[in-house]
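All protein chains of the complex are present and in place, except for one that has been dropped.
Labels for the chains are A and B, by order of writing; each one numbers its residues from 1.
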Amino acid sequence: MGIESAFGEGFLTTKIDTVVNWARANAMWPMPMGLACCAIEMMAFAGPKYDASRFGSEVMRFSPRQSDLMIVAGWCTYKMSHAVRRIWDQMPDPKWCIAMGACASTGGMHRSYGVVQGVDNFLPVDAYVSGCPPRPEVVLHALMTIQEKVKKEHSVLLDV
Amino acid sequence: MTDNYIPILIMIGIALALALVLMILSRILGPHRPNVHKLRPYESGMDPIGQARDRYSVSFYMVAMEFIVFDLEVVFIYPWAVRFTEFGTGTFVSMMVFITVLLIGLVYTLKKGTLDWNIKTSHS
Partner (left out) sequence: MQVPDKFNPVTAAIQALDPSGQVQISVTRGDVQLLVPRTIIIDVLRTLKDDFGFTYLIDIVATDRFTSEDRFEVIWNIISLKDQSRIFVKTRVPEEDPSLPSTVDIWPAANWNEREAYDMMGIRFTGHPDLRRLFLPEDFEYFPLRKEFPLMGVPGSIPLPSTSPDVD
């Protein structure tokens, strides 16, 4: 297709990348998958003191169709993992994922038959946040990390 | 006289152009990874149960209908209201008749209680 040849590695692509990635990074709407206690810290992350909307996450979109960042906050049981995966599948591309807290990253304190030992067993996680629960500033740092990732590693070439 | 309408034409043109540009850019620059779940309805990660069409209270329809009627009345009143001091008494009277007819309708509907939300609480 002509589009691919116009979008080779070149001036046009990098310029478009700069603009599009800037827009995507600075308007990253989270889909809060608040499963447990980390959800409280996620609410603080969205609250007035550690304001997430100054980073562009203006609204917590509770619908997967309107969001591009899923924050899995809390431990995920095997039973719930199917629902989380289904919601992840329903989110439109491009999408990113933050595993917030020890339980979402590795299973945390719940070393048990019923808790998935890390949501990266079924989700492609982009940023892990450690803490039990992590302070809201750390979640902001994860958001900033994902913004850097979008600006540096994402490209229109991946999508056309 | 047609000069007055050229700004409107420009505005329509810009709106159309913007909409088309946004859609085309999204098609070119955006990712296309369709999967079967993106087309299915969202029901909190579960398989959908039941129909999407339920019965709603008729009060919703009443409110919507009456909004349309009175909103269109306002649409007619606006252009008249902008310059009504320049028109004669005849225009004023006919406008008043128009408003009065709709006012009688409003009084009728209020007295009939169509806009009351009769929520029956059933404790069985």
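By our rule, contacts are C-beta pairs under 8 Å (C-beta built on N, C-alpha and C of every residue); 3 or more make two chains touch, one makes a residue touch a chain.
The shown structure was predicted, so the numbers you read here are calculated from the model rather than taken from an experiment.
Participant: With the missing chain put back, one of A:Arg24, A:Arg61 or A:His82 would touch it. Which one?
Facilitator: Spelled out, the listed residue whose C-beta touches the missing chain is A:His82.
Participant: Considering the whole complex, not just the chains shown, which residues of chain A touch the missing one?
Facilitator: Residues of chain A in touch with the missing chain: 78-79, 81-82, 84-86, 89, 111-114, 116, 121-122, 124.
Participant: Could you pull out which residues of chain B are in touch with the chain that's been left out?
Facilitator: The list for chain B reads 35-37.
By our rule, only the chains that are shown with their structure count from here on.
Participant: What is the distance, in whole Å, between the centres of chain A and chain B, each centre taken as the mean of its C-alpha atoms?
Facilitator: Each chain's C-alpha centroid was found; their separation is 36 Å.
Participant: Enumerate the contact residues on chain A facing chain B in the complex.
Facilitator: The contact residues of chain A facing chain B are 3, 16, 20, 63-65, 82-87, 89-90, 92-94, 156, 158-160.
Participant: Which residues, counting only chain B, touch chain A once they are in their complex?
Facilitator: 28-33, 35, 37-38, 40, 42, 44-46
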